[in-house]
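Encoded as structure tokens, the structure appears first; notes follow it.
Shown here: the complex without one of its protein chains, the others still in place.
Take a look at chain A:
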Amino acid sequence: MSTAVTDVTVPAEAVDPAPDPAAPGPRRKLPGRRTLILLLVLATAAVYLVVRTSAPADDDNPWAFRFFSGVRDWVDANRDTSPLFLYGFNYLRLGVSLLVDTVHGALYGLGWAGLVAAAGALAAVVAGWRIALLAVAGFLSFGVLGLWEESVDTLVLTLSAVLLAVLIGVPLGVLAARVPAVGAVLRPVLDVMQIMPTFAYLAPMTLLFLIGSPAATIATLIYAIPPAIRITALGITEVPKSTVEAATALGSTRWQLLGKVRLPLARPTIVLAVNQAIMMALSMVVITALIDAPGLGQTIVQALERVNVGAAFDAGLAIVVLAVVLDRITTHAAHRAAPTTHRSVRLRLAGPVVAVVAVVAATVLGRMSSWGAEFPAAWRASFAVGVNEATRWVEFHWYDATEALKNVVSAGLLDPIETVLTTTPWWLFLVVVLIFGALSSGPRAAVIAGLAVAGLVGLGLWQHAMQTLATVLVATVATMAFGIVFGVLGARHDRFALVMRPVLDAAQTMPSFVYLLPAVALFGASRFTAIVAAVIYAVPPVVRLVERGVRDVPATVVEAAVSSGSTPRQLLWKVQLPMARRGLLLAANQGIVMVLAMVVVGGLVGAGALGYDVVAGFAQREDFGKGLAAGFAIVLLGVLLDRLTQGAGRRADDNRLRRPAT
């Protein structure tokens, strides 16, 4: 019955008369639309040629920078007197700092032997002995790489942030799923939080919480909490209605329903939420090195600044190992948490006991013996020398090729686009965004995108924003090209998909910072490096979405097309790709947001523009206002790109839904 309720609005739509009785239907409307767009493009080009400017440099000290600097001066002056800080942010910082110190004390208190044993034991209990072996090997590798302390520091920050994210995020997720008003308020907030590039979080954090571990933990918490909330809410919503109804019919109270039915049934999904929170936290924790958080991120940032790829490689490897270990533990824990997994009670009780005994034994032994104080130096090994040699070899032998590629892309694609964008007056850009946004995504999205453009102008970073946009556009085109090719191949050839899947899995667990390394190794420090890193970073999810889109085309439709004699090529172009359109647009949306995040991080390796402004803002006090403004500009750019592409995806969906009705 309840399904019938959902479509009660149908008659209202049916009553709605066709807005334009002359329009005969979609078939003849399409060419008209196409002509219109062509005319608009030509008109835009003509206007551009008439009114283009000579790419004036951004104002050195516009209103926005001064404003943000003023804010900072006020905060610095009042940090110890204003009640907002005295009773608010300062206590928050103190509390988080206390938590970080506690976790820090606990992990270091175990000693290296105890911590390795603890990782293994935890993995054994929640994820099985294979994963336990992986965890032990992984944690040992931190010591072997000579990065034990840095790794543990990173782990401390990650765990602290995830702990908070789970403590806050899971209840919020439950609320969002159960109380429609909370869900409605949270959804747009989470939407914006998820398209915010990591860099944009940092400056406001330093403003409120100074630099160091507490600020890093809070920035990480904010970055990691959206998936925790979202996935928990999803898990709670997905609990079968029939089960809830049966429990209600037996007289359960609301709390009984939550504690005995909803939460247990959502448990695997909630563990998955924890997994996602950990992965997000890890990728953010590394970046918080920029605001002076300790850990592996520091090692990488310092190595990147000296373009010492070898040193960065060791640290990058340690991050990847940490990511893989944490990911495997939580993914397997999620599988085990499934209500259909049944283990004997004895095993369930005995496991933790044995695990605790093992950890205690390892800790005590490690503390008492001489070798336990510090990770034995004799076991150390490093890839730094080898990687540096390899990099030099590549530089020496491939220099011509890499340089040629870099130059061709820069001169042939990047520079022209950048020139056009930077010489377009902002008002023309705004008009174009409004018109094409309305055409592709509807008036609402166009207005939001237009507001974002206006915001960019107001921040006084127009030229830098356009430079970043040019880089993003080029990287996105490359990402989509690679993504579609690999995605379609994966969808059409099972064997290819089988090989590709573990690669994609590994790629998606790696924190974004790591992707800078191969790019820097090949292309040194330049704008092009950021593009390469962004492409490597964004291709895996795009491949995945494209593959799923093509695979989701109903088997019956494919069968019908094949049985009427389509060649594989016709099948792809006439059936699979058109029907996967929504998947492709979703992939473009996801890809563009990820590309932006990475291009900004590329500011560290010579990409300049907004990313560099943010980094400089941390480094020099007088640039703080500009850095903060750049952070906001990045967010606005993200909103602009997201609205334009997400709206397009939705629109395609609407059209398809409506077509049978018209």
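As a working rule, a residue touches a chain if its C-beta (ideal position, glycine included) is under 8 Å from a C-beta of that chain, and two chains touch if they have at least 3 such contacts; residues count from 1.
We adopt the following convention: contacts and distances are computed from a predicted model.
The protein name that UniProt records for the chain not on display, among "Succinate dehydrogenase hydrophobic membrane anchor subunit", "Probable peptidoglycan glycosyltransferase FtsW", "Na+/H+ antiporter subunit E" or "Glycine/betaine ABC transporter ATP-binding protein", is "Glycine/betaine ABC transporter ATP-binding protein".
The residue touching the chain not shown here, chosen from A:83, A:251, A:502 or A:565, is A:251. Residues of chain A in touch with the missing chain: 1-2, 4-5, 8-9, 11-12, 240, 242-253, 256, 260-261, 264-265, 267, 339-340, 342.
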